[in-house]
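Sharing a structure here in structure tokens format.
All protein chains of the complex are present and in place, except for one that has been dropped.
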Amino acid sequence: MHAVPPLEQEHDIAGATLAAAPAQATHEAPVRDLRRVPIHPDYWYPLAWSHEVKRGKTLGVTFAGDPIVLARTESGKVFALEDRCAHRQVPLHQGVVDGESIRCGYHGWTYDCSGKCIDVPYLGRERLPNGVRSYPCHEVEGLIFVFPGDAALAAQRPLPDFRSVSDPKYKTRRFGRPVKCHYSFMHENLMDMNHQFLHRRQMGRMRARSVGRRRGEGWVEVDYTFARMEGQQPFGEAIVFGQSRKAGGHNDKDVMTIRTEYPYQTLQIRNVEQTLVMDLWIVYVPLDREQRTNRTFGLLSIRKPGIPAVMNLAWPLLVWFTERIFKEDREIVEAEQRAHDSQGADWNHEVFPVINDLRALLRECGAPDRVVGAGTGDTAVIRFWDSRHGDPLAKT
Amino acid sequence: MHAVPPLEQEHDIAGATLAAAPAQATHEAPVRDLRRVPIHPDYWYPLAWSHEVKRGKTLGVTFAGDPIVLARTESGKVFALEDRCAHRQVPLHQGVVDGESIRCGYHGWTYDCSGKCIDVPYLGRERLPNGVRSYPCHEVEGLIFVFPGDAALAAQRPLPDFRSVSDPKYKTRRFGRPVKCHYSFMHENLMDMNHQFLHRRQMGRMRARSVGRRRGEGWVEVDYTFARMEGQQPFGEAIVFGQSRKAGGHNDKDVMTIRTEYPYQTLQIRNVEQTLVMDLWIVYVPLDREQRTNRTFGLLSIRKPGIPAVMNLAWPLLVWFTERIFKEDREIVEAEQRAHDSQGADWNHEVFPVINDLRALLRECGAPDRVVGAGTGDTAVIRFWDSRHGDPLAKT
Partner (left out) sequence: MHAVPPLEQEHDIAGATLAAAPAQATHEAPVRDLRRVPIHPDYWYPLAWSHEVKRGKTLGVTFAGDPIVLARTESGKVFALEDRCAHRQVPLHQGVVDGESIRCGYHGWTYDCSGKCIDVPYLGRERLPNGVRSYPCHEVEGLIFVFPGDAALAAQRPLPDFRSVSDPKYKTRRFGRPVKCHYSFMHENLMDMNHQFLHRRQMGRMRARSVGRRRGEGWVEVDYTFARMEGQQPFGEAIVFGQSRKAGGHNDKDVMTIRTEYPYQTLQIRNVEQTLVMDLWIVYVPLDREQRTNRTFGLLSIRKPGIPAVMNLAWPLLVWFTERIFKEDREIVEAEQRAHDSQGADWNHEVFPVINDLRALLRECGAPDRVVGAGTGDTAVIRFWDSRHGDPLAKT
């Protein structure tokens, strides 16, 4: 019955082919509601595209509700601070970049790139208050990555590796936008290729076959091949695969591998010669404290064909094609989030073992629950990670 | 004092004429807040006009917060299901009507008109999950009626009887729209004809006289006659009554009877020959879970005059007249709801016995309270009526 949210189905069925749901609901203890699992902050997350932070300018962003200001100094360096002045808590992104520091727009309190307060215009230098939290920050391939968790762990945690993006044999499209759902819906959407029905207008009718899945420490992945059920091969697909396939025939030469390596996701297509023809890297960064919205950052690299001009001609169509697909995905995952909001729990009945693997992974790798106090519109939040610069009132 | 909401005044004063409020507040136990009484689901409610559900299309509606999809099959039949896929809870109305069934737009799970799952494209037929709840559904006189409560009671509960609508001697106008208030405000608004002052711009100044009231099992009704205090008889009124009345004179020949027969309401005007000249049937269907909005469906039948062309000429004016009246009523009942929202309780001081009868009826006939869990924006609802198709994961 729907009146009580069903227990999560974590059973798995052996074999590489698709399997049905178990016949009976299990009577185990309820598991965590996946849609309330906070993403783990001890990873590098992109919070903006490089071009969004101009020289001498600021940009206010958020990670899971924490306000963060990104600032690019006169010398071109980007740094990331807590986006509120230690004085009256107004956003620093409303302030002014001043050389290699940032000055609050209200009373002019000034912070360097480590968050240390270096000037209060009406106080002596010897009595400056401390400052604000700073975040480790790196620019990689046009993305500004910030480490929102325990800064002591930042150095040992690798940044993502963008091999195809930097390889001249590939052309890369950057895309993304805010999506109003928990990041877990995004992972499940991409990994479950049985949702081709959603894209029937773009893709025709295709059938995915799961031909293998693997699981390791911090990752799961699955391989698919595809059969076209009806309709013409769409243009975008032809660009990617570089070949035409007939309706009704099963294409078991091209293999698509989708992998969640926490917290990132990749989708790679290799052709029969094992050449990587498409390489997608994507991540879903929670924006609000409840993590019911995310900003998606995607890098889609396509291997250039023999005649490079073909790619340049086809590119606008590829852009259109991917935008349409992304829009359909966005609409359906937002419908999933709305259903969760109104049901107050995760009522999904997943029948596909790959997705149940993925769900277990996202639960295991996520952060512990945040303690959020209920109140009349106000929320008292106890942060479980906080490594800020120091007591803002302690003397330096 | 207003600081504490007054106890409801349920006293009644004998006699058919209007009576004043009692001199003292009573010290009885507080009664249920009428504005929080859920409408009883074990009745037939219209959820859409027939023309809103085209052949081969779906329409997503709600009854008191429960999402319901209406679908018209290729053969023209309408059916009603819970508007969420058993799989990932996305709305089925975003899906596709496929012959006599409906296919979810995400992964293509397919349900027949009884809610049974008849296809999951990537699962074998022998392992299909169950399905979703279905609702009894009937089309009558251009309205799609659904039985949202206990389906076992649907057959014994009569559909409304629309005698004038199907009678060629009458011309019927269908109207309605969403109104942001609890349904009880609508019943009280129509039944209390002392609110003619609200319509002074349309109606001139009229005075209603209550000339009789009756009460029975599941219904209350009241008779009125009217006197014109000042001003010209408006055009719309002249159409309805088919005669001209002078200012200052009391018209005790036409009698208006307003009746709430739970959950519907009617307003009928009979002339001195006891001919029914106007016959209104109306219902207010709660849309949201808190039942603070309703969608009104009204059928207003006017007896055609001797020369049929007169009616056709006058009809656009009648439409305009009724729209203006309805708009004024809508604005004032929405103001009542806002007052209730800000006061947090029902502070009404009703002095008119007919309305106190009506309020008692609506309380008695309403559903028991719903248990709604408080949370951070999420609501755990325990439904007290639930006769859905079966466990969605149990094997068929």
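When the chains are written out, they are named A and B in that same order, and each has its own residue count from 1.
Everything that follows uses one rule, which is that a contact is a pair of C-beta atoms (placed from the backbone, for glycine too) under 8 Å apart; a residue touches a chain by one contact, two chains touch by 3 or more.
Since the model is a prediction, treat every value here as computed from it, not as a measurement.
Contact with the chain that does not appear here is found for just one residue of A:91, A:204 or A:344, A:91.
When the full complex is taken into account, the listed residue touching the unshown chain is B:336, out of B:82, B:223 or B:336.
Among A:108, A:142 or A:204, only A:108 touches the chain that is left out of the view.
The omitted chain makes contact with chain B at the following residues, 1-3, 6, 9, 18, 20-25, 192, 194-195, 197-198, 207-208, 290, 332, 335-336, 339-345, 347-352, 372, 374, 379.
Within chain A, the residues in touch with the undisplayed chain are 65, 67, 82, 84, 86-91, 94, 103, 105-108, 120-124, 127-129, 133, 373-383, 386, 388, 391-395.
Criterion: only the chains that are shown with their structure count from here on.
Spacing of chain A relative to chain B, judged by their CA centroids, is 46 angstrom.
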